[in-house]
Every structure is written in structure tokens, then in C-alpha cells.
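Yeah, one chain of the complex is gone here, protein chain that is, but the others are all in their spots.
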Amino acid sequence: MTGNIIHHQPSYLEYQGRYKGLLGWILSTDHKRIALLYLYSQLAFFFAGMIMGVFMRLELIAPGRQIMDPATYNALFTMHGLTMIFLFIIPGLAASFGNFFLPILIGAKDVAFPKLNLFSWYLFVGGALIVLIGMFTGDGPPDTGWTFYAPYSLRTNTNVVVTVFGAFVLGFSSVLTGLNFIVTIHRMRAPGMGFFRMPLFIWAMYGTAWIQLLATPVVGITFIMVIADRLLGIGFFDPAKGGDPILYQHLFWIYSHPAVYIMILPAMGAITEIITTFSNRVVFGYKAIAMSSLAIAFVGYLVWGHHMFTSGMSETARWVFSLLTFLVAIPSAIKVFNWSATLYKGSINLQPPFWWAMAFIFVFMIGGLTGLVLGSVATDVHVHDTMFVVAHFHYIVFGGAGLAFFAALHYWYPKMFGKMYNKRVSNIGLLVVFIGFNTLYFPMFILGIMGMPRRYYDYLPEFTFLNQISTVGSWILVTGMIIVVTNLLRAKKMAPEFIDNPWGGRTLEWKIQSPPPLENFEEIPVIDHGPYDLVKD
Amino acid sequence: MEQNTTTHTAHENYDPISSKLGMWLFIFTELLLFGALFIVYSVYRYRNPVAFHLAHHELSITIGFINTVILLISSATVAMSITAMQKGDKKATLIFLAITLLLATIFLINKYFEWGAKIHHGIYPGSEFLLSLSHGDILFFGLYFFMTGLHAIHIIVGMVLLTIVFFRVRNGRINPDRYSFLENGGLYWHLVDLIWIFLFPLFYLIH
Partner (left out) sequence: MSELKPHISSYGSHLFVLACLITLTGITVAITSVQLGAFNTTAAMMIASTKAAIVLIYFMHLKFDDKIFRFMVTLVLAIYAIVIVITFFDYLYR
């Protein structure tokens, strides 16, 4: 299958442009190099966030003070949330793998606006720097939680203004990436590639890009209103001046709920690609999966209120939001059923990316099912703001989007670097991660139902045992992550192999050399069949 | 600047529809940005109808009306500059752009005096006098300053954009074969107008 690919072009990694070394990277407008810039920065932030998480778990190993004071703990969970959400998983698969593979998968040489693409990365890094500055200047890092709920965010002495502004800049970066992707998908598809011949990852990216575009400005201006409230004393969200703090929650979640779909949709897209490749079958229900991506994006935009069931909304709003929330289950289930149907009677190839995808589906199912408990008003009021919620969103965001991020990394790694990692070590690493993940987060469901509130520094003695299990889980999880990442880093040092298509993939990225040449395609391909059709090259 | 890695075809190929699509998508984000503020406005007006009605008497309908007309005319002149460009009339394009910029400046000067008068009367966010008034007044003027302020920032950005357009038309980088930048500058300017069309009745014409 690899025989007909000629290796004579320098890859994007080797190509020597006008600038050498680091400058050749940070001034490059090549989508593949920008993708790697994102990938490395995101992984760095992921590890920073992980370390914060480990310290939080260490503090919670027993009731009372262990290693830090309550104020530090408050700052820590805020920064953990900010780092993981705004710096790792919201750019997520879209910024790294989306940037790398979106143009390749549609048969284009680059995105529509390459310079804008690089600018987005600068905004991303700039925003991250501002958040970092907010941590170490003024009266210390914010202690509001990543949600910045008013009126506390207006009253606390900590450095909310700088941090919130950093988040605003990060949002701008996200908007521009989404804009770039939509134009690219509309205008740069290879000849013959109609919308219904696009790989499903692209459909997922398309839905994601629209959410980025339409939801992010809302939170952007909300953050600016918080800043104006603090600096000018306007009082938009200050009840003492007539403002309504619940309106802040509305505006915040109008973005931040769709943001969950910014995280999870590309993840689902990548999982679809992986499952199709490794079951050697044409994907089951192509159009259903494609449409479900758009449906999730659309309905996901209208369900934000389920974060606010106990905040004092009207009764009517509660049932409306609950109803809409249950509607999201339909397109999500369409995806899971179609994945299962694709696997059915497939010739399954048990490779590491496939195992990661299976791990994703397993934890995502748990996350999804516990979501039903939270989506229904009657049950939500019992577990709202308890550890149950913490467990649920870690199952969705980390177990879902996070594991899919690593699944995609293992799937596309040979293509991105032209090298193969040690598959055995990768499988062992995944096993450790999987065990660690469930040991860490599953006890939190039980703790939540027992009544342990989230974001608390201290707890009652009866919660000790489960908290200890959870803390041990965090150590296992970190061990697993170190194994996985070390394995990938070691592979980078190995000699390049000629592995253009190690998995037998059928989409366009597997028809070019690994790592891809600078302009991806020697000549733009002409598409005359569906993305997953089994045709002989 | 763009040759540092490669000669991307994306740079070589000029695709006006791509850039127009990009501009429209950007306009959507702006609409949603102000959209969120309009939600805030409508919620607070719904909760404080009487205070909003009384507070709006502080604003002069005449100045609001004049500014509306100014923006509408400037929108038309920018549209006409595109027509002139399509007809290949460089001089007319430049004249229409200059008129647009002039009108934008007059708008900002009006705004300056309008704001100045309010501030002179002690009405500005966080002022002692304003805080002594009712909740509805605080919110009305908070929103007034925030929304018209944000709109004014957009005017300034639009003016910078159109100034760049002006010089690029003059040195021929924008020409009848390649004028997306002018079109996009125009689209942005219409957006600014579009937002004002709603700001005017919501702040000046409350009944």
C-alpha cells in the first residue's frame, strides 16, 4: 500500500526556510508547524495543570490541614481549572490535530489564512502569559474558581482583572482559529470533495468551529463587563447596584456550556476516524454521524441553564433547560451506536490507538450516564456542587476529550513524525492510566452522593477512606501519563522509518509521505469516492 | 514576511470570496458580542421599566438623531466608494472614503460633547451622584456608557481600517482587480452602523 508513495520531497520538519532554528518555527505560517507549536504548549500546560491537581489531591488525603492553607487551596483549584480548561482542552484537539490534519484531510496545502493562523497561536501564548502574570502579581492568583462567579469575583481582593483579561485574549485566539477553519472547509476542499465526501473528523471540526465563533464572543464581553465592574464600579452584576448575579451565570454558561462541545466534538471526530480505520470497514451511518455533529453543536448551544438549576432561576426555565439537555443525548447516542455498528463484524486491528479509543468510549459512557443524573432537575438538586459533579466532568472532559487527545496523538504520531513508538509500552501506559483514572475519579461519585461538597479544603472524617483511594489513584494516573509521554518522546529520537500508512488508513493523510512534505500534496488530489471507501490505490 | 517558510498557494491565489467569508464570520462574532450586551440591556430594562424611562430623558434625542443620520450617510458613502472602485474611478473612491472618515470624526466629536456634558453633571460610572440614584438609573447609565463606549471603540477601529484602505487605494495596492480589502473595510463600517441602528432607539427613544 505504501509502494506508490515516492520519498523525494523534504518533509515539513526538514524544510529550511528563511529562518533557522526556533525562529523557523515561531515565524512559520505552515499549518503543520503551527500545529506542533500548539501541541507542545498544550502538553506543557497539561502537565502543569496535572501537578496542581496532584497537590490538591495530596491536601485532601486526610481531613484538616496537610500541606497548604485554605487560601492556597482556593487559588490552586482555580488555577488548575483555568489551566486545564482554557490552556489545554479548549484549544484541545482542534488547535493541534485540527490544524495539522484539517487541510490534509480535505486535500489542501494549508488553511485559508496562514498568517492569521500563526497570529492565533501568538494570542494563545499571549493570553497564557497574561494568566501567568495574574498568578504572580497583585494580591495573588484569583480564588474564585474558573467560573469567576459574581458577585464574589467582584469583591475578592485577588488578581481577578488580569486573569480574566488573559481569558479574554485566549477566547480571541479560539475565535480566529474557528473562523480560519470554517473558511478553509468552505473554500479549500480538493476538487470532487463535496461536503459529504469529507472525513467525519472534518465534520466534527466544522461544528466545533461554529461554536467557537458564536459562543466565545459572549463570554468575552462578559469578562470585559466583570473588569468594568471592578475597575469602574458600573455594577452590571453587583446586586448592591441593581445588577443580577444570575445574569452573569447565564452569560458565562452561554459560552461555557458550548465550550464543552468545543472540547468533545473534535474528540468524537478523531475517535470516529480511529474506529473506522482499525475495524477496516466503511463507517456505519456516515450521514448520521456528520449530521449529529451539527446537531450537537446546535442543541448544545441552548442548554446552558442546566448548570444553574439551584441558582434561583424560574421554575419554567428549569424544566425548559432540563428538556433541552435531554435532547443532546440523542445525537450523542447516534455517534456511540454508529461506532458500535462500525465495529460489528469488522476486521478489528488491535493497535494502541484503538485501545485508547476503547478506553475513551468506556469512560465517556460513564460520564454520559451520570450526566443524566445532573441533567434532570429533581436529581440534580441533591448532588449539585458536590464531588459528584467533579467526577462527572472529569469523566467527560478528561476521560472523554483528554483520552481522545492521546488516542489521536497515538493514531497520527507516525504520520506527524515519520516514526513509530513502542506499542507495548504504550499499551502498558494506557492500562496504568485507565486504572489510575478510575481509581482517582470513581470514588468521587460516591463521595458526592454521600454529600461531600466540591471545592472544599476540609471534610468530615467519614469521607476519609474514599478520599485516600482517590489520592492513590492520582499517583497511579501520573505514573501512567509519564510512561505514555516518555514513550512518545523516546520514539522521537529514533531513526525515521518509512511508515506512510502503518494502520491501513483510507483517508487522505495516509496517501502522502510521513512526515508530510511542506505543501502536503505534490499535486492536489481529485476525489471521486467517499472518504472511507475500500478502493485499491 | 510571508516567504519565511514557503510560497503557499494560499498566498499566491487571491480568493475574494474567502476573504469576504472570513470577514462575515468575524462580523458574526461582533454581532454576538453586542448581542450579549443587548441581552443584558433587555433584562435590566424589563426589571426596571420606570427608571429606564425616566433616565432616558437625560439623553438628547437631537444629538442622537444627528449622529444616526451621520452614520447612515457615512455608510452610504462607503458603499459608493466600492461602486466607484468597481467602475475603476480611483479619484471618486478616494473622495468617498475621505467623506466617510470625515463623518466618522464628526460622530466622535458629537459623542465627546455628549459624554462630556453627562460627566460634567456628575453622571459617569461609579460617580457619587450616580450611586445616590436608584438601581435602574445606575444600570441605565452603566449600560449607556459601556455600550456607546464600546461602539465608539469600534468606530475608531473602523476609521483606522478605512485609513489604511485609503492609502492602499492611493498607492494602487487596492485596485479594480483586487479590492477585497476595501469591501471588507466597508462591511466592517456597515456593521458599526448596524449596531448604532439599535443603540439609538434603545437609549434615546424609550417611551
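As written, the chains take the letters A and B, and residue 1 is the first residue of each chain.
The criterion applied here is as follows: a contact is a pair of C-beta atoms (placed from the backbone, for glycine too) under 8 Å apart; a residue touches a chain by one contact, two chains touch by 3 or more.
Source: prediction; values computed, not measured.
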item: Residue touching the undisplayed chain, where the options are A:232, A:288, A:317 or A:472; value: A:317
item: Full-complex contact with the absent chain, from B:31, B:99 or B:152; value: B:31
item: Interface with the undisplayed chain - residues on chain A; value: 186-187, 214, 246, 250, 254, 298, 301-302, 305, 313-317, 320-321, 324
item: Residues belonging to chain B that touch the chain removed from view; value: 17, 20-21, 24-25, 28, 31-32, 35, 38-39, 42-43, 46-47, 61, 65, 68-69, 72-73, 75-76, 78-80, 83, 86-87, 186-187, 190, 193-194, 197-198, 200-201, 205-207
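The definition used in the following text is that only the chains that are shown with their structure count from here on.
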item: Intercentroid distance (Cα basis), chain B paired with chain A, Å; value: 35
item: Of chain A, residues touching chain B in the complex; value: 15, 17-19, 24, 27-30, 33, 109-116, 175, 178-180, 182-183, 186-188, 213-218, 220-222, 225, 228, 232-236, 241-244, 247, 250-251, 254, 518-519
item: Chain B - residues contacting chain A, complex; value: 1-6, 8-11, 15, 17-18, 21-22, 25-26, 28-30, 32-37, 39-40, 43-44, 47-48, 125-126, 131, 134-136, 138-139, 142-143, 145-146
